[in-house]
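With one protein chain held back, the other chains of the complex are shown just where they sit.
Chains here go by letter, A, B and C, matching the order in which they are written, and residues are numbered from 1 within each.
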């Protein structure tokens, strides 16, 4: 950490600051320049609050050199984490397709889609039971009933299930869920993250709409600090000024996160753009950029497509995406 | 709502779409152009899911003409909402100062600051007990103990207290809290919003870092849909590309929100910029732009300022802000 | 175009507005609702100034249904434009690599790199002579001398050259340049765009850092309105809140622009991320998303890499990118 002290700072104040910083166990390397004094802090600075420091009157700027995340940091854990979901591996060279409907609607729907996406190559089944909706007047999901239907689809197809949690109080309902998803809007619901850190389940953590990569990693750190290292990160598009697309998929984040962390990184092309005809190009791009998996919404039945599937593909279209992504994986692995 | 249908759409599909739209009780005004067909939907479209609609293959674009928020909409409720907190009014021409420390630290600290800010003109006391922190290694607040200390400060000063809730499961602890704050990171924690809609307490709802004004109003709508109309909106800075400031205070939002909604709108200049010397100019600017109140962090004791108050003013500085804001209020009210 | 009129608008004012709108040759479809009146404008609305309209006191909102760009619009020109550069085709299924150094530095440097990238698969040579730099103290390029060296490299290798123009007054110097590049910072230098519309040279138009796709297309429209249809669009990353990368490559824009326009769309992965180890994943991703070409910085000599090539690959690394992109192209074309 580098701390720049303003010109003309009182010596006693500077001394107090240095003593306080040393109390965190760091060494200080001081350089006095003509216009400022620079303190280089050496050692573990992760417990120093940069916001607090920045706010002090004598401080010009504070720059963190080492990343504030530790458990998630590849520097300290160079080997890829492989998350095992009932024997299905994600990360460390293992690429998986997670597919299913936006919302669980009925037993027929979810079991039909599950069997279709399984045939097409998906290894995990996704489906929304609790649905975070911008409007209180929109359909909020089948909730507990939806979880029950997902469990039935799991029994019939053998596919592990991935579904979103929206509140700690629902955690008991997720006993038979294999991967608990934290949605973009809850990425910094820290109480929820802490609680998930005490479970032993894999967590699929989606990047918030305006979250930096570092904040995503700090949210992963919340889960890992509780003892649960089974975290899968998911890039799903960030909010920018562009209006033709709902969000902007940050394709660099896929490559860069895999450099910064050992955790698996997957992509959700269904939500990144906001309409289904961009799902295929984005899925291919994310695969080409090095993702460890792809999560895609697949809908049911073209005849009912009207009320179905914003952003969703048909099973046939999903199969095409799988085939092309597999071919791209072969290029990367050759 | 205006729905543009792609050129060359099958007549039967178009018919199905129109029948489905009519099932929501809206009338349709259809115009066929050379390159597209435009459907104008007249009536209450708030139950139509534009995301779903946009995703259909035959749709070129969907534009919502009326705002999706109703209870919060000034069009339907032209008179200002005045939120009454133990006899202290906010909104409808009533301007209030909410002040106190970032975090509650001890009984001495909170009662001292409370009495100081009260003398300077604050009518409500703020203080963080549950603290949302980016890092799991940072101080998470005194939590339940902090709430207890706030209650003591309330008893000693008579000031109503404002403090942040982070999870539904803590709601029982907030029985003696006068205004429950929902932080920026929980602005779309919809389960929490729903639950707060069933309380009778005033809710101070902060705008999310990447939330549009419309999303902020939709989150207010979640609370109001549950029967609780005592919602105070708070602009606290949004995330942009700028790096010299932590966030960018959206000063236009203050004026514009008051046009779109009847709810009171206050500003939090302490968090908008990220350092204390911008608090005064931003507080004055927000007041000049028409805010209904200002929430400011004030710290304790300059001698302990080192570990205190990122972004916080001394009581004396706070007094200067109050005096100048009051003078600006006089100009606006003359 | 849909124009929503505020409730309670004076009839005479509304009449005046409608007469004025009709003077642009459009028909008006009027629907009166309880809270607003909606005017649907049918016909060519591209000459109506939506900014002006939005600002009128009686207007609630204005929504453009048809895109404001015409010459660049695929709706009116469904077939892909193929830009021919001395016999080398870009667009319409023709994919090209454009490669070369960030800046032209010497005859040896540019001819050496030209021959290396040609061997590796590049068909066009890029190199900066006029360099837009944020700081006036940074190297501004070899300027006219750099253009002369590019011409020599062209003579020796037969590769057409692509280089950036920064001001109209330099246009005469670009007589032997094959593709004139307009940089991101000049994307809305409208006087320059107009002038380039009167040349007959292909123009490589880079997207501005904060330009929407629609603005990029409107800038292309400026060039095309002058009679020059040989416009190649280039996605090179947009500015967002993320700080780990310099810019955020908008991968969706590649797929979506090709839907909105018939012009070729290429990607510049060297500038999108800001460091060289992301060039390969971004190049592969852009290819997978359907780009018509890739522009990449390649540096000279590893021994001199210190002062060379921010964001640049070695010729060997470039060759690997070409091979993998070609393999991805085969998947897309199968």
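We adopt the following convention: a residue touches a chain if its C-beta (ideal position, glycine included) is under 8 Å from a C-beta of that chain, and two chains touch if they have at least 3 such contacts.
Computed from a prediction, not measured in an experiment: that's the story for all the values here.
Q: Among B:249, B:263, B:294 or B:312, which residue is in touch with the absent chain?
A: B:249
Q: Pick out the residues on subunit A that sit against the missing chain.
A: 2, 4, 7, 29, 31, 33, 35-36, 38, 40, 42-43, 61, 63, 65-66, 75, 210, 239-241, 243
Q: Which parts of subunit B are in contact with the chain that was left out?
A: Subunit B touches the missing chain through residues 210, 212-214, 238, 240-245, 248-256, 259-260, 272-273, 277-278, 281-282, 284-290, 324, 327-328, 331-332.
Q: Residue by residue, what part of subunit C touches the chain that was omitted?
A: So the residues of subunit C touching the unseen chain are 16-17, 20, 46-47, 49, 51-52, 54-57, 68, 132-140, 166-169, 185-186, 188-192, 194, 208-210, 215, 218, 221-222, 225, 239, 274-277, 305-307, 309-312.
Assume only the chains that are shown with their structure count from here on.
Q: For the two copies subunit B and subunit A, is the contact made of the same residues on each side, with over half of the numbers shared, or of different residues?
A: Subunit A vs subunit B: same; shared/all numbers exceeds half.
Q: What is the identifier of the chain with the smallest separation between its Cα mean and the overall Cα mean?
A: That would be A.
Q: Report, in whole Å, the distance between the mean C-alpha point of subunit A and the mean C-alpha point of subunit C.
A: Roughly 31 Å separates the two chain centres.
Q: With chain centres taken as the means of their Cα atoms, state the distance from subunit B to subunit C in Å.
A: Averaging C-alpha atoms per chain gives centres 39 Å apart.
Q: Indicate the whole-number Å distance between the mean C-alpha point of subunit A and the mean C-alpha point of subunit B.
A: 26
Q: Quick check: what residues of subunit A touch more than one other chain, meaning two or more?
A: Answer for subunit A, listing residues that touch two or more other chains: 210, 277.
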